[in-house]
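Removed: one protein chain of the complex. Kept in place: all other protein chains.
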Amino acid sequence: MSAGALDPAAERRCRESFARQAFVLHLGGAMEEIAPGRAVLRLPFRPELAQQHGFFHAGALTTLADTAAGYAAFTLMPEDGAVLTVEFKMNLLRPGRGAAAIARAEVLKPGRTLMTVRADVFCAAENGAEQLAATMLATMMCVQGRADVPPG
Amino acid sequence: MSAGALDPAAERRCRESFARQAFVLHLGGAMEEIAPGRAVLRLPFRPELAQQHGFFHAGALTTLADTAAGYAAFTLMPEDGAVLTVEFKMNLLRPGRGAAAIARAEVLKPGRTLMTVRADVFCAAENGAEQLAATMLATMMCVQGRADVPPG
Amino acid sequence: MSAGALDPAAERRCRESFARQAFVLHLGGAMEEIAPGRAVLRLPFRPELAQQHGFFHAGALTTLADTAAGYAAFTLMPEDGAVLTVEFKMNLLRPGRGAAAIARAEVLKPGRTLMTVRADVFCAAENGAEQLAATMLATMMCVQGRADVPPG
Partner (left out) sequence: MSAGALDPAAERRCRESFARQAFVLHLGGAMEEIAPGRAVLRLPFRPELAQQHGFFHAGALTTLADTAAGYAAFTLMPEDGAVLTVEFKMNLLRPGRGAAAIARAEVLKPGRTLMTVRADVFCAAENGAEQLAATMLATMMCVQGRADVPPG
């Protein structure tokens, strides 16, 4: 979508907002990269992230993908904007098996109000080899001036 | 979709499978009801389930909805079947605010291999008043005879 | 979603807009009902609407569902608003076989900018018996003041 680095103020807004992402942090997720229109998040596997067969639960992968998609969009929003997820679709391509999940999100189409974002989720083996485990197509909304939704 | 109660063996299979749902249990989710083609799950709010604005994270609501949808489908599967999520779409209708989230899933169309399932997610205030917060449309798959995917 | 009849001016706006729906009209679609937050469209089967197996093409059913969803949303928009489809997901539940397809759309959540709409598509046999053939979950947007998108 975009090239180059995020300006320092925008990067700070992203990092500060991410630091308030209680759920993602509780799961162990970390922001690896953030750039204009792009974000990469990583989530190490832990037994408590599994579903009944021992793989990453689709909900954990979705949490990661949705959050990456949200921050990819957030990088392109004005500084008083807040990002809300309108909707997403997630296709699970393979069982989510591996030492970590990595979500790479990219804004396909920025807009003043809405942004369409794609996020691919890869599962990485101990040796670093990655396989595409899931893909998300999401719509993010920029909200401004709503008292119940603070910026971030 | 269906009426009546689940037969005892099917209910036991569902309960035993749910008892292996490490991620959902870790979040505090509980199975409230299970019936042929239907499942209801509940998730009390906790600060660690929140996103940056203090509402339920979409990923937590999705985890609940996906799991409810999976068990709604599982009730209609043969006893050696395992349920895998093929894909879902989730629309977030309102900020997920409340004392608990409740996912009510119903199979719209059962099939031998694929089942289409709808799951509505409500957020309940302390006084029990509920509002529709999100709705999911999902495709579940019945897998049989795959060594890497045990029944359940 | 809503009860009662549409006020005459809103109904006229819907009917006038629908009369400009070249594609839907070309396929033979007709608006059967329009009410606040709801719309019903009908499309008689014709051989040129079929896919390779002789059933309604998913694209024809989607056209009907998307249009019904759009007008369900449009009934709740201000008079200078135009409706644009942001996105939709469609699950095909059964082969689209029958003498006609009927799309019934209902706004699940109205909003000033975005509306979430569900549309069910039924296929009706010659004797009128209906079966649910597909279901759509859609996001519609109200656009105002865009010179390239006239009201309607």
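Labels A, B and C are assigned to the chains in the order they are written; within every chain, residues are numbered from 1.
The rule is short, and it goes like this: a residue touches a chain if its C-beta (ideal position, glycine included) is under 8 Å from a C-beta of that chain, and two chains touch if they have at least 3 such contacts.
Source: prediction; values computed, not measured.
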>> By the contact criterion defined above, which parts of chain C meet the unshown chain? Give residue numbers in ascending order.
In response: 17-18, 20-24, 26, 47-53, 57-60, 62-64, 66-67, 82, 84-92, 95, 148-150, 152
> Can you name the residues of chain A that touch the chain not displayed here?
Replying inline: 89, 91, 93-94, 108-109, 116, 118, 132, 135, 137, 139
>> List every residue of chain B that touches the chain not included in the displayed model.
In response: 86-87, 89, 113-114, 116, 139, 141
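Note that only the chains that are shown with their structure count from here on.
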>> From the C-alpha centres, identify the chain that is farthest from chain A.
In response: C
>> More than half overlap in residue numbers between the two sides of the chain A-chain C interface, or less? Answer same or different.
In response: same
> At what distance in angstrom does the C-alpha mean of chain C lie from that of chain B?
Replying inline: 29
>> Centroid of chain A to centroid of chain B, CA atoms only: how many Å?
In response: 22
> Where the centres are mean C-alpha positions, what is the separation of chain A from chain C, in Å?
Replying inline: 33
> chain C: which residues touch two or more other chains?
Replying inline: 89, 116, 139
